[in-house]
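Encoded as structure tokens, here's the structure I'll be asking about.
Excluded from the complex is one protein chain; the other protein chains are retained at their positions.
Labels A, B and C are assigned to the chains in the order they are written; within every chain, residues are numbered from 1.
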């Protein structure tokens, strides 16, 4: 039986833990696949990898175990974990075997403070760090006899990486790596490089722009590796991308769109740091201006409220102008569990990334735009249009032949 | 210059008054066309009737004038009217010349209590009432030298009309009219019959199901008259139809969707009556079940809160289930001016109804589904899909020839 | 060591279960006493009964056990129970020994449908039913060697009992009992009679007005038994009673106060029945008119939303008028666990009811008004004033001597 491996960057975080625990629970049929897009009838017959055939592992900078992480999540009020943990305890413990020491090279102090384990290797040359990560991937593949491996970044948000000319082509960028120019990378860049070099699809579920720099997308295209990002669209931005079309269709003028996000988990704590927050606000705020064709007053605020733990609460105030200049408003309040919103999408992206690899698709997977706040190379931010891109992709597979045929994105 | 006439059923209500005053304000360039769908770039070059070329008139059962109605609206806190009334006073007063006595035949007591003028004619035979309405249309057309006339129902909601076998074909229904079987009609049925008989497009902006009964849609098809309804989609249901796709795309299970609508205008007062409210709740509630394919716990509540005047406030609580059975929620609060939300859509429907008449379209105008809560003969309730139907229609016009060619909906 | 017994009417419901489980958890110091008013420093030194010295029992009409009830609560998403149940399982099971068959005499069909156990005794004469209940109390007292017993009604809301002249005096009412005039009682009336006859303080935590009819309050005064009710103030009405003073102090005119309560537990299910809901809406709606001195447009709506389980969500829309006639609004959204809000107050009332019994207080305990939506014989509904009544009471105890002295309420 073919097994597919998944390596998480941030394997002890809430999202990775929820994906791992959730997949094991699905395997045991403890829950239906609610929340998974690939469970919709449109995806039937596509031969996607089954949750039960996925083997998990990953990197983290904390000296902990997936089981302890799951227990922490439980204590912080995430009820489903409390229910399922007794049934999957052994399997969760087993994931520890596939855990590797992560790197925090140039991630910003907020993240570096998290790391306490050995092997962070900040001082090692960049090529050495990449070599270590590639070796981890190979060990994971061999130990578990895996057909394919997908790498998924669910680590904390890094500060933005300032783009240099050297980020434009893979040749120039590799010179930077050789010369050990640390300021041209974030940790996520190294992971992405290692994944692509090893032929593993790379999914950037975080806003960190250091991962899918043009040079690496270029490298992915040349080497036939699918990649996609940035930043999973799980909450406020998801609602936003569903509501913006309403105002467009009705020719209502948005005057102001103010969004306030309260978060209580590690993600929120890291985003307290202005540097790291900048990445997030950039991916969240972009959508409005790009979609409307004009720029209303708008701001996205993120605040860390520890008592919320894994719950997040967002309040958006939308002030708009209608007929005869009348001002009206729409407000929404979104309350959800951050990692439970993210986890099924991560599973979808693993399944669809693996499909793309098998189909010979390369570079940015444009049809996955609906999953991301800032989809790579896609200017469409309206949710209905993005979802249509996904359906068109499936239709094309069904029409133009079996899933093993080559399919190239333009 | 070609003039197009519009006759409102409920010509002294807030919506008609706002359409009339707003159109006059647009004519004088006091405001841009914000809120009008037909102002979007997609509609350019379609040769739609210009607001300045529309002549207004209508029926009402209250002994009042459009100018007095506009002043009442102003006193009740609708700011734009206060600003524009001085500039358009004379034109608004002029509309009185085209005002005709309305009928309340079998509308329910809540509405009948509103009527105090002469000419309600409840006792006259049905054919006599229809004859009177047809005569009104002809007088309006001649006095104002109109090329075409569109009839728009913006009267208060009637109680539902129980459908009989005799409503199925126009032949059977005409027998009912001849036999004066009053229980088989509401006032709106008579207006619709008169409009279609006179070759006027009929737009049912209210939930009253008495207007577009199958027999009359049949009659419209045979006589080459376009019709469409029911119930303009201006607020809570509009947001609903934009948000439902989000839950569908993400495979999130809606557990409960509870909607609470607070209204302060005449519409709200009439909807206090359980009979009349039934019509409204039916058109609002339908969308969820039709779109999801399953039936979550759901209710739509409408309450009359006089202090709100023309403002309406809706609170919706959406409880949904995500990954691993976790329950989460989305709430929204919609605050707008009822008649300012409705008026630009009414103008759109006048322009598009008139276009359809000129193009020889007949029967239900399916491409207008996005404008209605319960679109006639359309099962699609998702806003993005409905809007696509409208864009497809425009594309078809552009592709298949000039707007004067015949175009038949299937 | 002195033990105090508590008998719940509705001993298998969510509130009773949470009080029982919570008290056992407090006894084991698993949690601080957050949410208990009597844990405030003002109450120090009053010699209130300690949670560890309370013995629980009660009546119910369902054939179930407190342990099963606790597990049901846990499955329905009430997290704390999930955490504490393993530690207190044995003690909870022990409560079954003190469980007695309840009666549903004349409670309304919604409640009677719940009952499936034996001993509901609807057909037995009223005096016989009372005798059975008194006997239960005596058995409970003896079996557990209890110094005192407090009876607390946390059963489902009954439909209102229409007050007759015979409810005015205990003599007349006892004639009704003898003549077995069932229409003059609800089940709660019988429980209250039995409790008072046995010298047990009776706390009516429900809106059911059948319990503390004037005749029974009269009886309590004569026999030296403290009683209090009606309807624990745990959520929307609590917030209301804190916010109304704001509008009073600032001379702002409330135009409309619309409240919407979504409930998912048994309470909500019973309140779906229009008869039972009437009791609830009466106690909730009264406060506004009584406190303001004028009657704004106002309504309290209660809806059953099963997916909420023990959570309740209330949305209140308050429309008010300020300076120069300007209309403004305040909205609030209250989200809490119904039984976790109620349970600590029930514990407070047990402790304070027991204190009153020891102090020789008799009849309605006016100083407990802040705990109730419709406090017996108290016209003050503003929360700050009600809380002051409680503090004044404590001050009086401290000033006028030890807690064993007689204290009579006027």
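Note that in this section a residue touches a chain if its C-beta (ideal position, glycine included) is under 8 Å from a C-beta of that chain, and two chains touch if they have at least 3 such contacts.
Note that the coordinates shown come from a computational prediction; the quantities given were computed from them, not determined experimentally.
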Touch criterion as defined above, residue of A:72, A:301 or A:359 at the omitted chain: A:301
Residue ranges of chain C at the interface with the undisplayed chain: 18, 22, 25, 31, 33-37, 39-40, 78-81, 84, 238-239, 242-243, 245-246, 249-253, 321-326, 328-337, 340-341, 343-344, 370, 382-385, 387
Residue ranges of chain A at the interface with the undisplayed chain: 77, 255-256, 258, 260, 262, 297, 299, 301, 303, 305-308, 313, 315, 317, 319, 321, 327, 329, 331, 333
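We take it that only the chains that are shown with their structure count from here on.
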Whole-Å gap separating chain A and chain B, where each centre is the average of the chain's CA atoms: 45
Residue numbers of chain C (touch at least two other chains): 77, 333
